[in-house]
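Apart from one protein chain that is not included, each protein chain of the complex appears where it belongs.
Here the chain labels run A and B in written order, and each chain numbers its own residues starting at 1.
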Amino acid sequence: MTTHYLILSGLLFAIGALGVLVRRNAIVVFMCVELMLNACNLAFVTFARQVGNLEGQIIAFFVMVVAAAEVVVGLAIIVTIFRTRRSASVDDANLLKY
Amino acid sequence: MESPVEIVQHTAGGVIGASWLMIAFPLLGAFILLVFNRFTNRWGHLLGVAMSLASFVVAVLAFFELLGLGEEQRRQAVHLYEFIPGMVDMGLLIDPLSISFALLITGVGSLIHIYSIGYMAHDEHRRRFFSYLNLFVSAMLLLVLADNYVGLFIGWEGVGLASYLLIGFWQFKPSAATAAKKAFVVNRVGDFGLLVGMFIMWTTFGTLTFSQLGEEVGKGASNGTLTAIGLLLLLGACGKSAQLPLQSWLLDAMEGPTPVSALIHAATMVTAGVYLVVRSGAFFFPEGSAQALAVAIVGAATLLAGAIIGCAKDDIKKGLAGSTMSQIGYMMLGAGLGPAGYAFAIGHLITHGFFKADMFLGAGSVMHGMNDEVDMRKYGGLRKYMPLTFVTFIVGYLAIIGFPLLSGYFTKDGIIETAVHHQPVLGWLAVLGAGITGFYMSRMVFMTFFGQKRWAENAHPHESPAVMTLPLIILSIGSIFLGGYLILSNTLMDFLAPAVGAPEVRPEFHPFTTPGLATLALVAVGAAYAWMKYGKAEVPAVQPRGSFLTTFARRDLYGDAINESLFMRPGQWLTRLAVFFDNRGVDGVVNGLAAGIGGSSGRLRRLQTGFARTYALSILIGAALLTGALLLVGTI
C-alpha cells in the first residue's frame, strides 16, 4: 500500500507544481502551493506508518502549522499588492528584474 | 698593534650615566619648536642655542669624568633600555672616540647655532631652521654615541633627514628642492650598503653591539665575510661622506643656508663615514686587507677629485664643498691605513671641523655682506671692508693648506707621512693633492679678498654683527692651536688608544722628512701659481671658456653626466618599458577580462525576467534533474 500512497502523493505534488507554473492568479497559485504541501504531508504520514514511528506525523503537524502561518502572511501580501496595483496576477509584479 | 681595551659596563651614576641627556636636550628643543610652532617664534632660536649649549656642557662634563678614569676604564657602556626584545639593547658607548665626536658636534654645533642667530635674522622661518638644527645635533649625537649598529643607523637616518630638510630649507627655490632630493636619493644608496652590512653581521655573528661584535670577530671569521661587510660599510660611508662614487650630492647640497653647509656638510655629518670606518675597525683588519685597501683607494681618489673640482668653481660655497670632499678623502685615506692612521684621521677630522666651519661661516659672512652673492668673480678686494672675516678666513685658509705650525699642518702631514709609509703610491697622490689644495684655496682667497673690486652695483659690503664674528674668532683660534696640541707628543693617539687601538710603532713628529718637504714645496708652488693667476693678474668678471681640464673640473668631473647616462637614462627606459607593458599588457588583460565579464553579464542578466513563474519553472526543472540524478546514482 505504501507505494500507492507515495505515488498518489507524487502525482498531487506534480499537479500542484504544474498549477503554480501555469496559473497567473496569485490566489490560485497559492492554492497550488497548499496542494503541494498537502501532498508532502501525505508522504510523511505514509512513511510514519511504514516505519512504525510517530515522528512523521509530528512533522506533518508542524508543516500544517507553518502552512497556516504562511497562508496568513501570503494572503495579506496579495491583498496589499492588489490594493495598490488593482491586480492579482503574479506576472504583473515583475519590477524586480534586469 | 695593541688591541682596544675591553668595554666595561658603566655602573656608577655621574655624568656618563646621564650622557643620554646629550641627545635628549636638542631632541626636546626640536620637539618643542616643531610642536609649538608659531608660538615659539619669538624665542625659538634662543631655545635652540640653549639646548645645544646644554648638550655641550654635558659632553664636556662627561669628557672630564672619562679623563678621570683609568685607561682600562675608558670604554663605558651605558645601558638605557631594551630596544628590540631579545635582539638589541639600546645603550650608549662613552669612549674616547665617541666623546671626541660629541665634543666636536656639540662645540662646533653650538657655535654655528649662535652664528645662525645673526645669519638667519631676516628669515621669517628662523624658528623652523633652529628646530631642524637641533634635530640634526640630536641625531648626530645618537649616531656617534650609540653602542650598537641599530642605534647608529637610526642616528644615521636621522642626520640624513635633517640634512634633507636643511638643504631644502628654502624649498621655494626649485634648485634647493632638487638638491635636497638628490642628497636623499644618493644617500639611500649608501644606506642600502650599511643596512645589508648590518644584515650580514646579524646573520653571521648574531649581534649588532660593538663590544660583542669585537669579541665575535676576534674569535675568527672568514675573510670573505669580513671583506663583504667591510665593503658594504664602505659603501655606506661613501654615501654619507660624499666619497667617490657617491660624491655627486655634496656640491648641490650647498643650496642650503650657509650655517647648514658649515655644520652638516663640512664639520660633522659628512665625517660620519670616517667615524663608521674607524668604529668598525674590527672589520677593516688587518690594514693590508682588501677592504682596508679599498677605503684607502677611495680616500685617495676622492681627495684628488675634490681638489680638482675645487680648482674650477667660481661659487665660493661649491669651492669649499670640493675642498670638503677632498679633506674627507684625506681622512678616509688615514682610516684605511689601520690603527696607524686612525689618530691622524680623527685628528684631521676634528681640526677640519674647526677650520672648515670657520671658512664656511666666513664665506657666509661675506655673502651676508654682499647680498647673498656667491660668485667669487663678483667679489674682490674685500679685506678692507670685512677685516675680521678676512683675518679668520685667512687663518682657516692657512690651516687647510697645511701652513706650518697651524692645525691642518700637523694632522694632514701625519696622514701623508703614514700613507707614504704604508701605501707609497696613495701617499704620493696625497702629496699631489696637498699641492692642488694650496692652489685652489689660494685662488679662493685671492679672488675674494684681494685684487680689484668686481662687485655688483648695489653691493655694500660690511662687517657682520658680533654674534656672527664671535664664532668665527673662536673657530679660528681652534684652527691655529688644536692640531699642534692633538698631534705633537701624540696626545690624541694616546687618548684614542683605548677605543681604536694604537700602532705598534709610536710615530714621532719629524718636520723635515721627504714627503713633508715635498708637500710644503708643492703647496708653495700652488699658492704662487694662484697668486700669479688670480692675485696679480686681473680676474675676468665673466667666466672664461677655459681648457678641457677646466671644463672637466667645472662639470664635477662629469660625475652627474656619468650618473645620468649610467643610472638615470636606463632607469627611465626601464620605467617607460614598464609603463608600456602596464598599459598594453597588464591593463589589456585586466580590461579585457572586465569587458568580457561585463558583456556576458549583460547577456546573462536577461535571464532575470522578473516573472516569478519563470523562476519557479527553473526550480522545478532543477528538482526533476536532481531526482533523475539520484535515480541514476541509485541504480548504478
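Definition applied: a residue touches a chain if its C-beta (ideal position, glycine included) is under 8 Å from a C-beta of that chain, and two chains touch if they have at least 3 such contacts.
Here is the rule we go by: contacts and distances are computed from a predicted model.
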Missing chain, UniProt name, options "NADH-quinone oxidoreductase subunit J", "Multisubunit sodium/proton antiporter, MrpD subunit", "Response regulator transcription factor" or "Urea ABC transporter, permease protein UrtB": which is it? "NADH-quinone oxidoreductase subunit J"
Taking the complete complex into account, tell me which visible chains touch the one left out. A, B
Given B:Gln171, B:Gln452, B:Asn583 or B:Thr627, the one touching the chain that is not displayed: B:Thr627
Could I get the residues of chain B that touch the absent chain, sorted low to high? 609, 611, 613-614, 617, 620-621, 623-624, 627-628, 630-631, 634-635
Which chain A residues would touch the chain omitted from the figure, given the whole complex? 1-8, 10-19, 21-25, 27-28, 30-32, 34-35, 38, 41-42, 45-46, 48-55, 57-58, 60-62, 64-73, 75-80, 82-83, 86, 88-89, 91
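Convention: only the chains that are shown with their structure count from here on.
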So what's the Cα centroid distance for chain A and chain B, whole Å? 86
Enumerate the contact residues on chain A facing chain B in the complex. 17, 20-22, 24, 90-91, 93-98
Can you list the chain B residues touching chain A in their complex? 605-606, 608-613, 616-617, 620
